[in-house]
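Mind having a look at this structure? Questions to follow.
Note that this complex is displayed minus one protein chain, with the remaining chains in position.
== subunit A ==
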Amino acid sequence: MPGADKEADLTERIEAFLADLKRGGCGTGPIRGSGETARETTALLRKVTAQARWSSAGDLMEIIRKEGRRMTAAQPSETTVGNMVLRVLKIIREEYARSRGSSEETDQQESLHKLLTSGGLSDENFRQHYVHLKANVIEAINELLTELEGTTDNIAMQALEHIHSNEVIMTVGRSRTVEAFLKDAARKRKFHVIVAECAPFCQGHEMATNLSKASIETTVIADAAIFAVMSRVNKVIIGTQTVLANGGLRAVNGTHTVALAARHHSTPLIVCAPMFKLSPQVVITTVVRNRIILSKVNVHCPVFDYVPPELITLFISNIGGNAPSYIYRLMSELYHPEDHDL
């Protein structure tokens, strides 16, 4: 039976992806950037859409939700997976609405007035069957994939607007986005980058090597020296693991220190974050990884910091620069409010 084969193949792919995700955090598995994770998630969801058995948008959404829940549970610290699931759900909603012929605008906008008059959030049941729905959804997911491919380039393109000649720029740890951003700026301008090493994993060292290979003047400093050096810095540019719903960040450990120091010296703090890192979550979990074995000593090694939105000057995403206070708005554009809890 080809149908059964397809389904077995699909579950196999999903299992493999889950297993990868689970091991994603450790040294043994392949360490990937969140961009790659986002692309893989989306590609997998496209496969689910194409191969799973569903007759209406409601069924499909249920399937995607179910798989999404499993995927997010597999690696709770990787929020991109959940974000992509939400994006796909939103796509299905939009395509369904378009098939029905109702305008996207009215369907999507949640105004106080509408809430009061309509009674429930939505009485839509997504049960009607449309022939072209599948093709349309897959088409839209393909568009999303293309968008994901180009995110880093889109962000890097804006570099020249933010980095000027002879500036001193500080960054912390290693972020692929920031690296691309700085390298792009270095094609036209000369500037100096100070990298905080981000002990104990010291991703900063790798960052510094990569930057100096692109002939950018680079200095590595210890994390303890961040405040001392901050007075010389013109701009702080950092990456992040997740952008939270309130405009705060969940970023690599040490970022909060940098942000506080920047605030003290009134240095602008710019966050390079592609849109797929925007998460409707506000929860904070710390992930702890330990490396050294000692007895009779408790070693705590949190991996992520929470940075409150007040400390952030500007977000640079693939669709342009935004203030932290505008994040909620982007959120409602990207995800449907009913989907926020998977």
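Please note the rule applied: contacts are C-beta pairs under 8 Å (C-beta built on N, C-alpha and C of every residue); 3 or more make two chains touch, one makes a residue touch a chain; residues count from 1.
Assume contacts and distances are computed from a predicted model.
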| item | value |
| --- | --- |
| Hidden subunit of the complex - UniProt protein name among "Queuine tRNA-ribosyltransferase catalytic subunit 1", "Translation initiation factor eIF2B subunit epsilon", "glutathione transferase" or "Serine/threonine-protein phosphatase 2A 55 kDa regulatory subunit B" | "Translation initiation factor eIF2B subunit epsilon" |
| Touch criterion as defined above, residue of A:15, A:62, A:143 or A:217 at the omitted chain | A:15 |
| Interface with the undisplayed chain - residues on subunit A | 8, 11-12, 14-16, 18-19, 22-29, 73-74, 76, 285-286, 288-291, 293-296, 298-299 |
